[in-house]
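Of the protein chains in this complex, all but one are displayed in their positions.
Up next, chain A:
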Amino acid sequence: MQIELLEENSVQRFKIVGEIDAFTAPLLKERLAKSEDVEGMQIELDLSEVGYMDSTGLGVFVGFYKAVKAKGGHVKIVGVNARLKRLFEITGLGEVMDIEVEESGDHDATV
């Protein structure tokens, strides 16, 4: 798993590439934690290149979402394909978090 950070118009955009599981989730959590303590952060998490994610990833995103919100900021999750959308939906987290679903989720079928 790799994480790239792009800053655009005061929005921090993290692009996460690869698989998020119990092995990589702690690295992701650590990387995101650097943005947690700043007031009023506007953050986008781009998951369009995430080929696999389970509850460990959901746990990291929920924790991050709460921490940023507590500091008056906002986290938006973008690039969510059909698979990830389903994961957010069945866990009920889709209703709690700000998630933008990708229009065509079919191109990830080779993962």
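Note that contacts are C-beta pairs under 8 Å (C-beta built on N, C-alpha and C of every residue); 3 or more make two chains touch, one makes a residue touch a chain; residues count from 1.
As a convention for this text, contacts and distances are computed from a predicted model.
Candidate names were "Simple sugar transport system permease protein", "ABC transporter ATP-binding protein", "Phenylacetate-CoA oxygenase, PaaI subunit" or "Serine-protein kinase RsbW", and the UniProt protein name of the unshown chain is "Serine-protein kinase RsbW". Touch with the chain that is not drawn comes from one residue among A:19, A:49 or A:98, which is A:19. Although one chain is not drawn, its touching partners on chain A can still be listed: residues 19, 21-23, 52, 54-56, 58-59, 83, 87, 90-91, 109.
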